[in-house]
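Every protein chain but one is kept in place in this view of the complex.
Then we have chain A:
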């Protein structure tokens, strides 16, 4: 009998997370007959395969088999690009019958290898399902196909003065279905909350081919278990999201930002409290940058926003953004805040700037958003996306740096920089460790699972917004108890007893 989870047995086996790929003995490869069957469902242009009956050139299939970082290389011999939910349903029904593994794929912009075929699974790309189904400018509810690109949706609703409740660097490529399946966070999360709140309904093709139509546009609906929540962040392991109903907020009429230099990290928390209290509903971002990251940004031509004299030996920096409906009202609040910050007996900040024009507004954001690019120029980055209590941001970074020093790996010969920046408002720290001369196994061994352990000690999450995918499966237990994982397995078993839906992802 097929034993479903026998390829698991946690983490302790290997520290090379990305490389312990399970063998899918329960699954069949895609063959010519299968392609022939898919041809009866889909138009010829919707099927890509290296099998001889189709013989798509390798170059055309490559984009579906490599993630954007070039880190994960998929093995799929065939890719299907259905145009309708009905087609998705028929494909899944057939795959269930034939025991063919399916990897649902969106814009392929993930960071944890969640959308890549590990063995012989077929890739089901949602990219051809890219129509907006409806938009109601009164309620702001947008209903769209899963394959719609996030930026296209933003542009679609912009003339109606609405914005998408999420915004990420990958907005030009990532698809809304993928955003939902990975529960993507991003820059607007602090203000508009996570997708668990803004998604009102989903249309999902379940692993047996059934179409689960929960494309509700209701804001309130307490009728039984809220099944859609399982698919938000489900990373395609429980079903394929094909349609989305999402609540979009009205576009803010006034935006401002300030950039502050803080003498000590200890001031970040009191500052966060003060800013939250005084700005109230107009605060839309609270971002943190440590001194190492700031100095690196300056070296690469970001800023300078502040004069070096005024910055002095400030240890960290904070960017606060406001979005509101009335510029005068927002500015008054901001000015009151700044006045109280500067006139306090023991000021929390050394200095700062308030943007005076849209250009300055953009330059201030550019300093924060440009860091990712600077990191790439510094060397090869190990990037950790973790949630830890706000108070621990600095000591997680320090602990990693100290470990590198104690192992003799800190310096231009190995790890040249350890830095932290991220979304304080969401408790999400982006820990970046730069290997100046490239990735090396001993560096990775020094970092992992050490980082996961210190995150676990602080009851943090090893993946704040990037997901688990195939990269962090074996680190899942650092953030989820055995009982939680066991019940996740039971959920998986209920939805996908054949284990055909994105196998080898999420669960260890």
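The working rule: a contact is a pair of C-beta atoms (placed from the backbone, for glycine too) under 8 Å apart; a residue touches a chain by one contact, two chains touch by 3 or more; residues count from 1.
The definition used in the following text is that contacts and distances are computed from a predicted model.
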item	value
Chain excluded from display, named as in UniProt, from "Trafficking protein particle complex subunit", "Protein PTHB1", "Eukaryotic translation initiation factor 3 subunit I" or "Probable electron transfer flavoprotein subunit beta"	"Probable electron transfer flavoprotein subunit beta"
Hidden partner chain, touching residue among A:54, A:111 or A:258	A:258
Selected from A:310, A:332, A:402 or A:442 as touching the chain missing from the view	A:310
Among A:352, A:425, A:460 or A:504, the residue in touch with the chain that has been omitted	A:352
Residue of A:55, A:362, A:406 or A:493 in touch with the missing chain, whole complex considered	A:362
Positions on chain A contacted by the hidden chain, ascending	258, 260, 305-307, 310, 338-339, 341-343, 349, 351-360, 362
